[in-house]
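With one protein chain held back, the other chains of the complex are shown just where they sit.
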Amino acid sequence: MKRFRWDAAVGLLGLALLLVGSYLGLFEAPAERHMGDVQRIMYVHVPTAWNAMLVLTAAFIFAIASVWTGKPKWDAVMTGATEAGVVMGALLIAQGMIWARPTWGIWWDWDVRLTTTLIMVILYAGILVLRSFVEDSDRRATWSAVAVIIGYVDVPLVYFCVRWWRSLHQIQSTPETVSSAMIVPLRINSFAILFIAIWFVAQRARLELARRRAEEVAPPPRRDRRQAEETNP
Amino acid sequence: MSEMAMPEGVIAGGWSYVLSAYGITAVVFIGYAWSLLRRRAAVSDGEEPK
Partner (left out) sequence: MSAFGQIATLVRKDLLLEWRGRARTLSVVLFGIITLLLFSFATGPDTLALRQGAAGFLVLALLLSSTLALSEGFRVEHENHALEGLLLAPVVPGALFYGKAISNTLFLILLAPILTPVAVVLYAVEVGPGAFFGTIGLWALAAAGLSAPGTLFAAMTSRVRSQDVLLPVLLFPLVVPVLFASVKAIALTLSGDPMGQLASWTQLLVGFDVIYWVLCGVLFRFVVEEGV
């Protein structure tokens, strides 16, 4: 276990970048004209949002690869990406609520992105629950990949529905002038969270593969019994 | 959560919100990383084949 691993290096790099980017965002970047210091939440919120979407897009691609090839490694990275997506999506909602309170005066608003993210997190969390209920590893891989594929197609549908449903709601204004002092920490944190997300996915994928190996050595008793029933009726 | 009196003005203050947003990010990232490492250790200790 003492071997050098590329994902550990990527993870540590991400952590270092996150500290630098957050320092710049918190103390070096100027306060925004209308929102003041509260706007500093953006430097961590927006990168989380981008990377959550990126990770779930990766999960969709891995799911297609998993269904297509049936190889355990694709299932493992798909699980990693799905779980990281759920964790980051939940974090995203929490950050969004903290930002909404001082700017909109409320914790929750049926805003398009907020609502879509919430539904998306619940959807993908359900897929993780499905995984935990299926004992046969091949079946678990295919079923969860199928669910991930449908779920990914569903997210834009939810988005457009919520947007039309809330058509009276004003579109959030974006700052007119964005100085480079604001862009730099945003960019650094985007890469930082990307690297951290890669570490999450890689680590979770290794865990999944290790569990699969363990299952092959000692299959769960329930599966054993059913196989026995099938071989001698 | 952190304080009872909340500044009404949008422009002034708000540092408690900023810090709680960064704080929750740190807590979630560290917590999830810890959970990954712990779960991994549990599997390897149990029945690591090699």
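Each chain gets a letter, A and B, in the order it is written, and its residues are counted from 1.
Note that a contact is a pair of C-beta atoms (placed from the backbone, for glycine too) under 8 Å apart; a residue touches a chain by one contact, two chains touch by 3 or more.
It should be emphasised that the depicted structure is a prediction, and the values quoted were computed from it without experimental measurement.
Visitor: For the unseen chain, which displayed partners does it touch in the full complex?
Guide: It touches the following shown chains in the full complex: A.
Visitor: Among A:A65, A:L114, A:V146 or A:A214, single out the residue that touches the unshown chain.
Guide: In the complete complex, the chain left out is touched by residue A:V146.
Visitor: Of the listed residues A:P30, A:G105 or A:G126, which contacts the missing chain in the full complex?
Guide: Among A:P30, A:G105 or A:G126, only A:G126 touches the chain that is not shown.
Visitor: Out of A:W6, A:W104 or A:W165, which touches the unshown chain?
Guide: Counting the whole complex, the residue in contact with the absent chain is A:W165.
Visitor: Across the whole complex, list the residues on chain A that are touched by the chain not included here.
Guide: 67, 119-120, 122-123, 126-127, 129-130, 133-134, 136, 138-139, 142-143, 145-147, 149-151, 153-154, 157-158, 160-162, 164-165
In the analysis below, only the chains that are shown with their structure count from here on.
Visitor: Please report how many Å separate the Cα centroid of chain A from that of chain B, as a whole number.
Guide: 15
Visitor: For chain B, which residues are in contact with chain A within the complex?
Guide: 6-7, 10-15, 17-18, 20-22, 24-25, 28-29, 32-33, 36-37, 39-40, 43-44, 46-49
Visitor: Applying the document's contact rule, which stretches of chain A touch chain B when the two form their complex?
Guide: 1, 11, 22, 26, 34-38, 40-41, 44-45, 48, 84, 87, 90-91, 94-95, 98-99, 101-103, 196, 199-200, 203-204, 206-207, 210-211, 213-214, 217-218
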